[in-house]
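This is the structure I have questions about; it appears just below.
Yeah, one chain of the complex is gone here, protein chain that is, but the others are all in their spots.
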């Protein structure tokens, strides 16, 4: 049991690493390939970053944590980029204020593309040319950098969706793939005995520091719904006055409903009495069979209360998911949107489609310690005021997720691909 | 195991109830007796309520939940008071906006005193004159109303302290009682085995709904500090750059430090290089032996991190406190301020002095259900965005606290009497 | 022609001054006599000051500008009051922030009454006991202090009206006096030739520095309405969509209408389709014959545009008023509210009832120089962003007004007793 999984991975084969590095870096660029330079410069709210910022920041990560300390003779591509593209690492120095990322027209997309090539070349040299001792030390950091880059791949999609949603022209990021509009599979209750169980990462293979250490928790017997809550079920809640009945809401949630005048999940739009949903393929007709998405924790909690049910704890979720296949509707499927459940009533949709809000606050596991050095700022300092989500979404890279993976957002956040599954005690 | 402790108490003797009712109501008025009418009208920030609002709101509680539904022929003292003095009960109807409580000069203190007498008289009639079936039904609600009133006694003191602290004249609420300024007792580590333990209220005697149901939790072996952290120890943290080192802070905490320019706990003041502390007895010299107080969760957490330690979970705290005597520096002692530990190194100060921040988010216990009806809004709807504090403070009524008692505040709150005790894993 | 009228007045008889001092100081206290201590402590918005603050600040003016510099051996009543009760005099030192005046429960009303007596006694000594050279120097400052106190008499009434208006109980400051509800006199156009005229104070007798120097202006021929615009006429504007038609409004005015959701003048209330008006005598039925009051410059301007007319310039107003009798519905009449015009169609209501918004920005007259010393901050530094109002209102002391008197408020201000009269070019 350790809080420092990075050291435990063991250095992989260098050739594999070079290939994996190239693939993941390329995947990021592929996500931006269809966007105009103008699209890549916009910050639609403080939580959102411009696409080109993501392209540069992920590059900065490798430059800052790998190349500068470990590649002899390496000179930073541009002296100001350390300031412009640091996200939140206090240890590393001052940084451009987050809400002002959208004020930077320069460096432009072309200069950032050059930055990426420059760093990629140097990284290849580092991976292939470092001595064995160095290699053992840096391999875990490269793995962290690649996982970091995959997180930003998801953020690129979340963020450009938000940017486009505020444009009256409602641009589409990608044409729609054909979607079966059949009914979802029936919802059944799956029973779990609970008891004294173990959850958390055991340190074998890569994981973020916040996923460990593995530890014991007591679970009372519980049930999980076999599939995600659908848009149709959520519409029933809305039509029963869901957004007008304070007794269904947490106090902070009700305050958010009133302050922001939420009438529905984010991206749902009503015109002339008809509902539609803005997606990465533009505005689409309402589909009752789809999993509901882009709800806050407050909405997920209120919906569950309206049902007389609740959300799962993250321990329950992880325990239940530990035998499920790590497969689902991830970014590689191309839908970039959750799709209806098609199963037979056994446990499904645990991975992919939408991140599932749990009723667990994002807090450290027993004996948790952040990774040493600046990368210790990666997760630990956010363990306040946020709730845990599990399972990955339709915009998550498929090789990025694990059963122990802990995503987290403030309870009011709606621009993530967050949905829900019901739970109850037996 | 039940989530509805109110029904379990059993109706007490009516004579005892009349006496207890009179005592608690009188105690509230005694707290306001030395204040000017002007003092009682001020709201110094949205979280604070004017003294006279507390005097009226606690009365409204009895009028709304006891007299109107249960005393035949009762007419409300004033038709507008239902609107003016409802705090947050959505079920009961519209209400005056919380941040505007300080805009109400009328009703004045004299009219509110008349309101209290009017309701007290009617309550005596209800207690003494109701038939037995009614009595069985209302006795738990009266108990809830009295516990509610005791909570507002503490709020009256918290709030007037804040009001006075913003006045350049720094008025004293009450003359200072003599304080030993000796050294605190030494800090020792007390070991606990942990394992599968039970916490939470078992339904015997009064408790708030959020304290139950009693349930099992797994605890890894842990240690608690024998006493509270002192002002002197906290000063060491400050002098070591505590408020200038982001690596010690949660991200939200560091944002608060910068946004609010916190240099020290609330109510600490520095003039000409000398520190002093504003108390309910006016400005007092800094006393290194006293428990530190009026820190936020963020500050408590940062201090613990600086020590290489942590805060206890609420389960650990409750398990550790379950054998401690329910005694300490509460409001009846008259200090209205925490006092130095004087023990021998065994576990002390678990009750009284300061509320101890835990590292537990305020969330429902397994199988928790709020009390039925409007009083169900009492606790459950606040289970988001807050942290649990335990043990009561120097402004808490001594007969109000329990080992299972869960207080809660947002992690940024400093006007409560919040302090801390260190913990670690064994 | 001088910009420093204070020196020009000549020292009056000391006995008269003592009597006048006592009368004006007493009149202020009489305005507060019927208020609770709680009423006197409330600040309902940053522009409003608590009654007791006005009582103390006017006293501070005499203490600061007369007693401390000119009465040998005088010691300030309280060392902190210089900080607490300075309004905006940068030259005099630091001061309590204006928006926080409502946070000060202490000093209470009793202590402020003692402060007033203390300063009044000392002022009597100063007036009666100073040598002749001192007397010549201070007499103009005393006159300024008394005019200053009269301005705060009006502010006390404006401010308590606002405080009470926000209380759901809608308290009355004073019982209503009987009001004739007859029709107003007819509106006629009064012609003026204009030409090269003189306006501004000539330095004989007291005036504020901003009223001079007297100077020439060119006026094109113009007309003024014989009386003020009534509530009935304003209602016609409202019923014709006045608050919903952007083409009638200045851009800033339309922004205010939308941002503040103004449906009507301040203090107009609609319940169940019926309009009523909150006054210092509580809520009163809508009276179409009364002059409209509590409108902003934006509303006055929009109404005039809707009529195809305009507001007068301050030069036009002063030129037209220069032959009118200085009499009207001022505070001594006791109505504390504008009353219907009862004339025969000749020019009326130029003085009293409501301050008349002009279309003139509040700017310095040619060769204006502020008075020397701290009292130079009285007027000059506010010559930006405000519009001029003329003629006094139903809450103005009758011996306080002059034909040259320039009142000023930001164009969005509505809590002053501001109304309007129409004008046009011939």
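Going in written order, the chains are labelled A, B and C, and every chain counts its residues from 1.
Following the convention adopted for this analysis, contacts are C-beta pairs under 8 Å (C-beta built on N, C-alpha and C of every residue); 3 or more make two chains touch, one makes a residue touch a chain.
Quick caveat, the model's predicted, so the values are computed rather than measured.
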- Neighbouring displayed chains - absent chain, whole complex: A, C
- Query: Touching the left-out chain: which of A:22, A:80 or A:114?
  - Reply: A:80
- Residues on chain A facing the left-out chain by the touch rule are 36-42, 44, 52, 80, 83-84, 96, 100, 102-109, 163-164, 166-169, 171
- Residues of chain C in contact with the chain that isn't shown? 88, 90-91, 196, 215-218, 220, 246-247, 249-254, 297-298, 301, 359-361, 363-364, 366-367, 377, 381-385, 411, 425
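Please note the rule applied: only the chains that are shown with their structure count from here on.
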- Query: Quick one: which chain's Cα centre is the longest way from chain B's?
  - Reply: C
- Query: What whole-number Å value describes the gap between the mean CA coordinates of chain A and chain B?
  - Reply: 38
- Query: How big is the gap, in whole Å, between where the Cα atoms of chain A centre and where those of chain C centre?
  - Reply: 60
- Message: Two or more other chains touching the same residue: where does that happen in chain B?
- Response: none
